[in-house]
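With one protein chain withheld, the remaining protein chains of the complex are depicted in position.
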Amino acid sequence: MNRTKVVNSARLLRVIDALGARHETTPRFRQSRFALSWGAPPVLWQLAFFVGPLLLLVWISFWSVSNFRLTPDFVFDNWVHLLSSGSFTSAYAYSFKMALLTAIVVGALAVPAAYTIAFRTSQRVRLTLLLILIVPFFTSYPVRIYSWQSLLSPNGFINSLLEVVSLGPYLFLNNWFGTLIGLMTLTMPLVVIIQTLAFSAVDRRYVEAAYNLGCGRIKTFFTVLLPLAKIGLILSVTLAFVLAFGDFVSPTFLGGSRPPTLSILLTDQVQSGNHWPRASVVAVIMFVTLITVVLSMLALAYRNKWRNV
Amino acid sequence: MKTDSIRHGFLYVYLAALIVFVFAPIAANLVFSFNAARFPTLPLAGFTTHWYEAIFNDGRLVQGLKNSLMVSGATAFIATFLGFSAAYIDYRYRFFGRTAFLALVTLPPTIPVVILGLGMLSFQSSVGLLGTLPGIVTAHVVYCAPFALALTRMRLASLDPSVEPAAWNLGATQGSTMTSIIIPHCAPAILAAFFLTAAVSFDEFMIAYFISGFNQTLPVHVLTMLEGQVSPRVNAIGGVVFMFTIGMVVLAQVLMFGRRST
Partner (left out) sequence: MSNIVDKNGRPISRRRFLQGMGALAGTAVLSSSPFRSLHANDQVLNILTWPGHGDPFVVREFEEQYNCTVRTREYEGGEEMLAMVNQAPPGTYDVIMADAEYIEMLRDGDFIQQLDPSDYPLDDFWPEFQEFETHWVDGDLYSVMLRFGYIGMAYRTDVFDEAEVSSYSALWSNKGEGRVGFFDWYLPSMGCVSLYEGNQRPFDIDSAAFEAVKDRLLSLEPQTAGFRGMSGVFSMLTDGTATVIPGVGDWVAFLLQEDGVPVASSVPEEGGLQWTESLSIANGAQNPDLAKSFIQYMTSPEGQVKTARLPAYAASIPNRKGWELLNEEYPDAARSLRHTFDERNVIDEYRDGLISLRRLPVQQNIEQWNDAWTEFKSL
């Protein structure tokens, strides 16, 4: 072997070695490298498969479609068309209203249940109840909505019960009421769980102090418990809003697309016209709305905390 | 005190009513899955296991089930790993941009799935992932990792922050601290996260609906059936999915809390 070959193979071996070697390193460097090797994977994954697609959506909203073919472009047509269309604005208003209604109704209805689980049950029962509430969260939501469809129909179970007491039959489907029931089905378990955790995190000593000072149960609830659990409660309501705003299944199967929501509009544009740009406009507007709502609610929740810090 | 117990009674009744509301459609689903008639109307037409037999004999559904299992398995592995990594970083380090880091990793479930679905659709069709099972896995990992993060973070919160530095002082490297202290401590949470993310992925239908081509997962099949045909097979599928996800969740529970005494 001549000298050049030896030198070159040595160089190659040094490169290979460098890939696997642990150098003389400072603790600081080792710490950073450790942090990077654990922190990089989640960040990279999210950037590639989460942020990337969302940014692409924004860009696609400026593309055009002719004859069902998507072409990269830079036009404002899609934005103009949607923002000036009556059906878009009414879909937006309806989605917002239903999401707000769901958030308020579910948020309010969940409170007594969460309170009961947090304060009026033993540890064991509490865990069992939380487990019971987790179950529907993971059982096919579309199939549950399909069941509601038959339960709420004019000759379904609910109306048959009402018939026994000579009421009805009422039309629960193809209107806002059916949609609301569906959205409640979607959000209720999660909201109850979050509120229960929020109540459980409240320091009992405040409650006991209130009782010691002569406060009745109800008064304590409103003046001590609720404010202390405020953050969790606001979070639960916000989450209900977000889930309800974006849902597609309930407005379609229980609401009869009457009127359509933004999610229905989005899916329609993709399916019936290959119109990804317009669908992207709807998506971007939905996203901006939700971020605004979430950030405002977070600011509201943590307002006093920041002030006191 | 009497008013107290009346109030208590009322509260328990209320809670029971709420649970009935939440479980009504599930109960109806199970009942109708054994109903002999094609349409889910009353009165019931007689008991049959015909629909369950039908779905297990339907090759497409079985394939959909296999796809779902593969996707949820792969998703669980990757999502648990990523969730653990993110939880560990959040637990140990204070750094500039920590909020942004957390936001990046926890945001996906708050974005409406129709938006995520559309975004994945556009993105994956341009990189050739569209219609492939790995494509669905990448999308599901994005959606499920936050759950793994939450579980692991909760478990890490119960680990005294001074344990790690103590180990380093005693001469352990970061790597061996990780393998001999952190991971064993988090083991129940990691296992629970695995099953939880598997369950979430198994049930996820909207994103998969947008991006799956011929390799449909089971929930996508259900959604297309619900839209396209009337078939009580949907009820039977619902029954099967119910059993599966209950199994996963119970397993997660047992692993999280069963070892609490140790």
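Letters A and B name the chains as they come in the text, with residue numbers starting at 1 for each one.
Note that in this section contacts are C-beta pairs under 8 Å (C-beta built on N, C-alpha and C of every residue); 3 or more make two chains touch, one makes a residue touch a chain.
Treat the numbers as computed from the prediction; the structure is a model and nothing was measured.
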Discussion item. Using the touch definition from the top, which of B:A145, B:A167, B:C186 or B:L226 touches the missing chain?
Written reply: B:L226
Worksheet entry | Among B:G9, B:G97 or B:P134, residue touching the chain not depicted | B:P134
Practice prompt. Name, in rising order, the residues on chain B that touch the hidden chain in the full complex.
Written response: 37-39, 41, 57-60, 125, 127-135, 213-215, 224-230
Worksheet, complete the sentence: Missing-chain contacts on chain A, rising order, are 9-10, 13-24, 67-70, 85-87, 90-91, 149-150, 153-156, 171, 173-174, 252-253, 255-260, 265, 268, 270-274
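Quick note on the criterion: only the chains that are shown with their structure count from here on.
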Worksheet item: If you average the Cα atoms of chain A and of chain B to get two centres, how far apart are those centres in Å?
Response: 14
Worksheet item: Which residues of chain A touch chain B in their complex?
Response: 30-31, 34-35, 38-39, 41-43, 45-47, 49-54, 56-57, 60, 109-110, 112-113, 115-117, 120, 127, 129, 131-136, 138-148, 150-151, 153, 155-157, 160, 184-185, 188-189, 192, 217, 239, 242-243, 245-248, 253, 263, 266-267, 270, 276, 279-280, 283, 286-287, 290, 294
Worksheet item: For chain B, which residues count as touching chain A in their complex?
Response: 4, 7-8, 11-12, 14-15, 18-19, 21-26, 28-29, 32, 39-42, 78, 81-83, 85-86, 88-89, 92-93, 95, 101, 104-105, 107-108, 110-116, 118-124, 126, 138-139, 141-142, 145, 174-175, 199-200, 202-203, 205-206, 210, 219, 222-223, 226, 234-235, 237-238, 241-242, 245-246, 248-250, 253, 257
